[in-house]
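Quick notes on the structure that follows.
Just one protein chain is left out here, and the rest sit where they should.
Just so it is clear, A and B label the chains in written order, and each chain counts residues from 1 on its own.
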Amino acid sequence: MYAFDLERPTTLADAIAALKGEDAQALGGGQTLIPTLKQRLAMPAKLVSLAGVDEIKGICRNDAGRLCVGGGTTHGEIAAQSDYPALAALAGRIGDPAVRNRGTIGGSVANNDPSACYPAACLASGATIVTDRGEYAADDFFQGMFTTSLAEGEIVTEVRFPIPEAANYQKFAQPASRFPLVGVFVARFADGVRVAVTGASEGGVFRWSEAETALSSDFSVGALEGLSASAEGLITDLHGSADYRAHLIKVLTGRAVTAAA
Amino acid sequence: MTKVSMRVNGKAVTAEVEGRTLLVEALRGPLGLTGTHVGCDTSQCGACVVHVDGKAVKACTMFAAEAEGAEVTTIEGMANADGSLGVIQQAFQDHHGLQCGFCTPGMVMSAAALLKDNPKPSEAEIRHYLEGNICRCTGYHNIVKAIQAASGQDVAIAAE
Partner (left out) sequence: MPKDSGIGASPKRREDVRFLTGDGRYTDDINVAGQAYVHFLRSDVAHARIAGIDTSQAEGMPGVVRIFTGADFEAVGGIPCGWQITDRHGEVMQEPKHPVLAHGKVRHVGDPICAVVADTLAQARDAAEAIVLDLEELPAVIDMKEAVKDGATKVHDDLTGNLCYDWGFVEENRDAVDEAIKSAAHVTTLELVNNRLIANPMEPRVAVGQWEKGTGDYTLYTTSQNPHVIRLLMGAFVLGIPEHKLRVVAPDVGGGFGTKIFHYAEEAFCTFAAKECRRPVKWTSSRSEAFMSDAHGRDHVTKIELALDAENNFTAVRTETYANMGAYLSTFAPSVPTWLHGTLMAGNYRTPLIYVNVKAVFTNTVPVDAYRGAGRPEATFQLERVIDKAARELGVDPIELRRQNFITEFPYATPVAVEYDTGDYHATMDKLIEIADVAGFEARAEESRARGKLRGFGVNSYIEACGIAPSNLVGQLGARAGLYESATVRVNATGGLVVMTGSHSHGQGHETSFPQVVADMIGIPDDMIEIVHGDTANTPMGMGTYGSRSLAVGGSAIVRATEKIIAKAKKIAAHIMEASDQDIELKDGKFTVAGTDKELAWGDVTLAAYVPHNYPLAEMEPGLEETAFYDPNNFTYPSGAYACEVEVDPETGKVTIERFAAADDFGNVVNPMIVEGQVHGGIAQGVGQALLENCAYDENGQLISASYMDYAMPRADDLPMFTVDHSCQTPCTHNPLGVKGCGEAGAIASPPTVVNAVCDALQRAGKNVTHIDMPLSPARVWAAMQGAEPTMGAAQPAAGSAGSAEGRSLHGQG
């Protein structure tokens, strides 16, 4: 690692102020950032640890019934909540128990790894990503591999999830990293079904709109018959071709529907 | 350099660290606790698992400065007060749950965290929980048995 200063503010205001410096970067749980720093692939002058900022931690339901998850909430804490079981199940399979005790949802959505799990939940749920500067609809927030709407120094303070009538996340693990080779989150709301796919695309998380249309009129595996996800733009790597990933998208969507129904 | 103070295995300690100093580096270096090991640099092998404020974390993926004021437990703190092996440690010896011993500290710390949350885990639950702990020697068979035994579940002693 290159040398840097580590600051540990205890209030959001102090964190925002600390991030105003040049080459300052927010540190969530560090489960992705620290390995990156070890490889000397990042060179911040200052890291601002959000671990001591209690006001961005915790889970509650707001007046609109949404599940409000503080950006500093760990995967382990999200896995333990029971208001949104599909989200809990997703969080409970990220990394491993030790990673889940440190890693945070804010850090994950801000990083937008194309193989991260949360972006699928956010997109399929139609979540709102709240920062110290504003709010973003998930549809606008995730802008491609490792790219989001966040500006320099902007902190994810909360993610608000509308809770679907039924939902399920299917993760097919890449055998080495255990990140999703493909992950599909299906969420059924009163006004329709949303299907979000992670792990598969060069462009990061995306919605499979054909499946959404089909499932919105008939929420069953049968509705997927005749559909196929396009392999165009999907990732080909050591662990699977674009065709294989396209195939998995359909298989996992079907399984998610079965599990959710 | 800044000073970080924490309690490690029940003892108040301080160490001089840089911002970039990892918790595992502070433990193995200035604090002289070499039982916590480093087996990878991508946060996957789990040889460095310790408990911070009662929760299992990877000491290679947390900065030492972030442990300021924390209660840290390492493998050196897992024996009984009289120095004899603790229940989990004893089960690992009884069931041959270790060979070269390098992953063992992390395995024991993960096992302790599991049993705190889930006092009677099934075989499948144990295997799933150990997703972040890699062992190259044992094939996990005897680690699973050791953890079951440590939880008071009936397991035949190795090679009986």
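Note that in this section a residue touches a chain if its C-beta (ideal position, glycine included) is under 8 Å from a C-beta of that chain, and two chains touch if they have at least 3 such contacts.
Here the structure is a predicted model, which means the values were calculated and not measured.
**Q** Among B:L23, B:L98, B:A112 or B:A149, choose the residue that contacts the chain missing from this document, as touch is defined above.
**A** Missing-chain contact among the listed residues: B:L98.
**Q** Of the listed residues B:I75, B:A112 or B:A149, which contacts the missing chain in the full complex?
**A** Checking each option in B:I75, B:A112 or B:A149, the one touching the absent chain turns out to be B:I75.
**Q** In terms of residues, what is the contact footprint of the unshown chain on chain B?
**A** 20, 28, 33-42, 44-45, 47, 74-76, 78-79, 85, 89, 92-94, 96, 98-105, 108, 123-124, 126-128, 130-131, 133-144, 158-160
**Q** Please output the residues of chain A touching the missing chain, sorted low to high.
**A** Listed in rising order, the touching residues are 1-3, 39-40, 172, 175-178, 181, 236-244, 247-248, 251.
We adopt the following convention: only the chains that are shown with their structure count from here on.
**Q** Just how far, in Å, is the C-alpha centre of chain B from the one of chain A?
**A** 29
**Q** Mind listing the chain B positions that touch chain A in their complex?
**A** Chain B residues touching chain A: 18-20, 22, 41-44, 46, 49, 55-58, 60-63, 65-66, 68, 110, 113-114, 129, 131-133.
**Q** Enumerate the contact residues on chain A facing chain B in the complex.
**A** That would be residues 1-6, 8, 30-31, 34-35, 37-39, 47, 49, 51, 76, 95-99, 101-102, 177-178 of chain A.
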